[in-house]
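In this view, the complex is presented without one of its protein chains, the others remaining in place.
For reference, chains read A, B and C in written order, and residue numbers begin at 1 within each chain.
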Amino acid sequence: MKQPLTEEKVFKDPVHNYIHVQDTIIWRLINTKEFQRLRRIRQLGTSYLTFHGAEHSRFSHSLGVYEITRRIISQFERSGYKDWMPEERLLTLCAALLHDLGHGPFSHSIEEAFEMNHEDWTCRIILENTEITEILRDVEADFPRKVASVISKTYEHEIVVNLVSGPLDADRMDYLLRDAHYTGVNYGTIDIDRILRMLRPYNGRVVVKESGMHAIEDYLMSRYQMYWQVYFHPVTRSSEIILRQIFRRAKELQQKGYAFRFMIEPLADLFCSELSVEQYLMLDEALVQTAFMQWTLEGDELLSDLCSRFIHRKLYKYVEMENLDPDMIEAIRSSFKLAGLNAEYDLEIDYPTDLPYDVFRPGEGFDSKQILLLDRHERLREISEVSDIVRSISGIHRGRYHLYFPQDKVKKALTRLPDSIAEIFAK
Amino acid sequence: MKQPLTEEKVFKDPVHNYIHVQDTIIWRLINTKEFQRLRRIRQLGTSYLTFHGAEHSRFSHSLGVYEITRRIISQFERSGYKDWMPEERLLTLCAALLHDLGHGPFSHSIEEAFEMNHEDWTCRIILENTEITEILRDVEADFPRKVASVISKTYEHEIVVNLVSGPLDADRMDYLLRDAHYTGVNYGTIDIDRILRMLRPYNGRVVVKESGMHAIEDYLMSRYQMYWQVYFHPVTRSSEIILRQIFRRAKELQQKGYAFRFMIEPLADLFCSELSVEQYLMLDEALVQTAFMQWTLEGDELLSDLCSRFIHRKLYKYVEMENLDPDMIEAIRSSFKLAGLNAEYDLEIDYPTDLPYDVFRPGEGFDSKQILLLDRHERLREISEVSDIVRSISGIHRGRYHLYFPQDKVKKALTRLPDSIAEIFAK
Amino acid sequence: MKQPLTEEKVFKDPVHNYIHVQDTIIWRLINTKEFQRLRRIRQLGTSYLTFHGAEHSRFSHSLGVYEITRRIISQFERSGYKDWMPEERLLTLCAALLHDLGHGPFSHSIEEAFEMNHEDWTCRIILENTEITEILRDVEADFPRKVASVISKTYEHEIVVNLVSGPLDADRMDYLLRDAHYTGVNYGTIDIDRILRMLRPYNGRVVVKESGMHAIEDYLMSRYQMYWQVYFHPVTRSSEIILRQIFRRAKELQQKGYAFRFMIEPLADLFCSELSVEQYLMLDEALVQTAFMQWTLEGDELLSDLCSRFIHRKLYKYVEMENLDPDMIEAIRSSFKLAGLNAEYDLEIDYPTDLPYDVFRPGEGFDSKQILLLDRHERLREISEVSDIVRSISGIHRGRYHLYFPQDKVKKALTRLPDSIAEIFAK
Partner (left out) sequence: MKQPLTEEKVFKDPVHNYIHVQDTIIWRLINTKEFQRLRRIRQLGTSYLTFHGAEHSRFSHSLGVYEITRRIISQFERSGYKDWMPEERLLTLCAALLHDLGHGPFSHSIEEAFEMNHEDWTCRIILENTEITEILRDVEADFPRKVASVISKTYEHEIVVNLVSGPLDADRMDYLLRDAHYTGVNYGTIDIDRILRMLRPYNGRVVVKESGMHAIEDYLMSRYQMYWQVYFHPVTRSSEIILRQIFRRAKELQQKGYAFRFMIEPLADLFCSELSVEQYLMLDEALVQTAFMQWTLEGDELLSDLCSRFIHRKLYKYVEMENLDPDMIEAIRSSFKLAGLNAEYDLEIDYPTDLPYDVFRPGEGFDSKQILLLDRHERLREISEVSDIVRSISGIHRGRYHLYFPQDKVKKALTRLPDSIAEIFAK
C-alpha cells in the first residue's frame, strides 16, 4: 500500500504554484472527510477582519507544509546525504500533511476558552478510527501511532520530528509565504528556494549550510515583521477578545441554565463536557459564525451585543500604554465598576510578547529550538554566534500593554471615571 | 456630507496593494453591517472545492471594484476630459462599491434554485431603510434612488452606467486579477495600469484609445482562458449541481411537510415564501454550510447523501460528450429509471457555452456591450474591425455536453443499463 | 570526464531564480572565454533603445536555455519515459548551453549586412580548437562534432534536435520569459512549470499531453504579443535600419579606399574578407559601439550623421501604410532623388510579417515545426485540430508597410516633393 500513484497528481496553489502528490496514501488522506474539514477552518482565525484577503484555510496551508517537506526530502535524497533515512519519507510526509488536523474553529481563541489543545485533537483524529486512521493502517498496523508520535514530538528518530516541528520547519516557511500572499503584506516573502537548498540533515537534526546564513537572517526578519504587523495586529486581537468573551458568556449562560433562543450541536456539549471525536469534527467556523449570527437576536443583552460586534465588525477600540502595573489595572477595574461598566467584559488587557526568535539565544549546548549553521569544516554553531543581525535582534523585546474596550459604552461613562483614568480612554 | 476624509484611509489589498478611501461616505458605507456581510459570501461560490486558494469574499472584490473605478475617475479628472462630469464622481464610486451588495450565499446556484436575482436584492438593500440607505440619504434625499438606478442601468447619464457595468468595467477587471491571485491560475494577469491609461470618456461611454488595442486583446484572451479554466471548471460545476440538488430536495421536503431534524431561520421561509430584506441579510454561506452539515444527519436519505457529498467533497463524476440530442437524453433518463436509479437526481446534463466575448461581434451600430477604439482622428471603431485577434476569436464556440452523476451509485447499476448507455459511464 | 560536480553550483537568475549546474563539463564550458564573450552581446540587439530595461545579454539567455533543458530532461528521467534516452543527457545540455555561441554584435543586423550566419559561427567555435572544443573533447573525441550536429539539426537522434530547436524548445520559453522580465512587458509571462510538466518524449520528438492544451494556447498568444509589441516594435526597427546603414556605408567607404580617422581590428577585415574564428571572437557590441562613437567625428558626413543618430538616439521616424505597391515605392524613391534626398539612405521600407505561429497550420503529416498533442489513447493530433484558439489565430496575417526616414532632412525637402508624396511624410 505504499505504492506511488501511477501518475503524479497536482493541486494548483498560488504560493507554490503546484503541489505534487506522488503517493497513493497521501492522495487518499487528502480526500478524507477529516482532512476536507480543514477547508472550513481559516488559517489566520479572525485576521480576515483586519486583512480582508486573509480568508485562506488550514486545508491550503496543510497542503503547503506537505509540499515543502516533500521538496526538502527530495533534495536530501538527490544529494544522497547519509544522515537522512529514506525509509522515513512517507512517515514524514504524512505527519507534515496532518500536523494541523486537530485545529478547531478560530483555534487559538477556542483553545483558550475551553482549555483544549489542537495537538491532542490531531492525535485523537489520527488514532481513533476515523477515515484517516484506516488509511494509515493500510501502510502498517502501527503507522497511525507513528504519525501521532511525530506530531507529539516523541518519535524515536529525532530528525523526523525536527523536520515537522523545528525552528526551520516546513510549517513556518509555508505560513510566512502564504499569509504574505493572502494578506498582501509583502514582508513575509522569503527566498524559500535558497533556504531549501541550504538545509542538510546532520546528526539527527536539520541544520543550515553556513553560506545560507543571509537567507536565514532574512527569514527571521520576515517572521519578526509578520508577527508585529499581522499576527499581533491590534484589530485582530480586538476581534479575538470579543470571540473569547462570546464563548465565555455563552458558557456562563449555559451553566446558569439560560434558555437559548438558538442552540446547535455540538456547541452545547462543548460548554459542559468533553466532546467525542465525531462531535469535534462537526465543529467548524461556519457553525460558530452561524451561532453568533443567530445569537445577535438572543435575549441576553451582553451576548447579543458581543455577537453583533463580531458579526458586523464593530470591534473594541484600544489604547496603548508603555507601562501598566497590577495596582493600576486594579484601579481601572474598580473605577469601571463604580462607573457602572462591566469590569470583566468592558476591559481586556493584552500584552503581546511572544518573540518569534527569542528561542535562538545562545544557550548551553544546542537545544531543539536553535538554528544551527554547519561550516565547511563540519563545525556546528548556533546562528547568533555568527550573524550580527540575529545576535542584535535576539535581545529585542517589544511588548506594550494594550487596553481593549467598547468605545461607545466607555464614552458614555467617561464623566463617571476619575480624571486620571478617563483621560486614558478619552482620545 | 460629501466631505473628504481628513486623512485618506487605506486597506491593504493583495491585488491592488492599497485601496484608497478618500470620502467620508465611502468609509461609512464600508462599515455598515450590510456591506460587512459580503465578507461571508465567497466571490467564486463553490470554486474553492476546485482551487483551494479561492476563498476570497465579495467584500474584497467590492473594494477592488471601487478602487479601480476611483483610479479611472481620477485619471479622467487629471486629464481634464470634457466628456466626463466631475459631479458624478461620488455617485459612480458608491454604485461601484455597492453593485454586488445583494449577492446571496453561493449566489448563482441559489438564484437558479429560488428564482431570485441579486441585482433586485442590491436595489432593495440600497432603498429599504438599511444602514446603507441612511448614509446615502446624507448625501441627498434622492441619492439612494440614483445609486440603485445606476445599478439597474436606468440612470440618465449613460457614462456612469457604462463605468459600472460595461464591457470594460471595473467589475471584470477586478475579478480577473483577483481570481487569478487567489486561485493561482496566472492567465488572469492583465496589464491594468495600461488599460486604465487607455480609457477615455467619449460621447456618453468609456472607449479605448487605439494604441491600447493590444492590452485589450490580452484582456479578452485572459477572460477567455479564465472562463474555461476556472469559471467553467467541471469540478466546480459538479459541486454547483449538488448544491442546487440540495436546495431542490430540501424545498420538496419542506413542501411535503417533512419534519426536519434541523432547520434554521430564514432558511425555512426561503423555501416557501418571499424573504424580507432583514431576513435576506441573515443569509450567508456560513448558515448554508451549517445547515448542510447538520443535514448530513437527516433521515431523508437523498438529502443526507447530497449534503455529505457537498460537505466532504465526494462530488459527482462527469463524462464529456461532443454531441447529445434530446432523444439520447431521454433514452438515458429512461434506462436510469429502469435500472433503479433516480433519473432526476442521479443525472445532470450541463452544456457550458456562455462566451465571454461573443458580445463583441460586429453588429449594426454600436451597442453597449461592444468595446470601441478611438483613433487619432476621433473615429470610433468596434474592436473586432481593427484587431485580427479579436475578430478571430469572436466566432469561437466551445461547448461540449457534460454528464454529471454519482459514480458509486451508477457503477452498481451498470449491469442493469443497456450496453450502449453503460459504456458512457463505465470508464 | 563526464563526472558530476562534487557540489552543485548555482547562478542567481531573475527569471528562473537559480540556474543549477551539476556537471563538471557544463561548469567548465561556462568559464571559457568564448562563452564569457556572450556577456558582451545583448539578447535583444537594439531593443534597449525602445525598452530601456532590455540590456540583458545572450550569456544570461544561454544559461536560461540550459536550465530549462535541464528541467525537462530531469522530468523525463523522473517519469521514466521510455522514449527518452538518458545517455543523451549531457549532449543535449551542452547543445542547449552553446546554441547561441556564434551570435555576433547586434546579431540580426550584422548578419544581414555581411551575409553571415550565426549558426555557422556557433559550429566553427565548437569545432575549431577553442577552449570550448578542448573541453568537449574531454568527454570523447567525437563530442564536439556531435554537439555541432545537434545545433545544425543533423544529429541522428531527432529528439535531441527537437529539444534544442523545436516549436516548444527551451530557447523560445526562456526568451519569452526573459524578455518580458527585462523589458517589463508582461505579455511574455507563460506558465512554464505547467508547460514543462506537460511535455513528453514520444517517437523521436517532444509532444504535449492533451491536458496541457490551454497552457500552449497561452504560450502561443504570449509569443504573438511579444512579437508585435517588442520584437517588431517600430522604434527598434528604426534603430536596426540605421545600424545596417552604418555598416553599409562603412563598407562602401572602405572599398572606395576612404581613409578612416578611426578604424579598429577586426572591423576592417570584416568589411573586405572572411574573419578567422579568433578574429570573430573579438567582435562584440562594445567594439561596434566604440567604432560608431568615434565615427561620429568622421569626415564622411553620411557616416558621421548615421553614427550620431545611433549613438545619441536620434532615430528615423516612420509612417505606416496599409498598402504599398512596387510602383508607388519607385515613385517615392524617384521623387526623393529629384528633391535632393538620398534615395538609398533616406528611405527604408519595412514589412514585418514573420508570424510566430504560422508554422502551426495543419499540413499533411506532421512536420518538425508543429506542436503535437498526445491524448489518453496515445493518439497524436496537431494542436490546431483541437484548439479553437490556435486554429483561429493561425490564419492571422498582420503586416503593414512601415516607411522609415530622417524626419529633419525630409521635412526640409517637403516642398520639393509632389503633394501626393509629401503628404505621406508630412504629419
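Remarks
In this section, contacts are C-beta pairs under 8 Å (C-beta built on N, C-alpha and C of every residue); 3 or more make two chains touch, one makes a residue touch a chain.
Computed from a prediction, not measured in an experiment: that's the story for all the values here.
In the complete complex, the residue from C:Q22, C:Q254 or C:T290 that touches the missing chain is C:T290. Among A:S334, A:S392 or A:S420, only A:S392 touches the chain left out of the display.
Interface residues of chain B facing the missing partner chain: 8, 10, 17-18, 79, 193-194, 197.
The chain not shown here touches chain A at positions 186-187, 189, 191, 214, 217-218, 221, 224-225, 228-229, 388-389, 392-393, 395-398. Think of the hidden chain as still there; on chain C it touches residues 11-15, 17, 31, 33, 36, 39-40, 42, 48-49, 51-53, 55-57, 59-60, 63, 181-185, 262, 264-265, 282, 284-287, 289-290, 293-294, 311-313.
Here is the rule we go by: only the chains that are shown with their structure count from here on.
Here chain A and chain C face each other with the same set of residues for the most part; over half of the interface numbers are shared between them. A rotation of 180 degrees, rounded to the nearest 5, superposes the Cα atoms of chain A on chain B. Per-chain Cα centroids separate chain A from chain B by 32 Å.
In chain A, 17 are the positions where the chain touches two or more neighbouring chains simultaneously.
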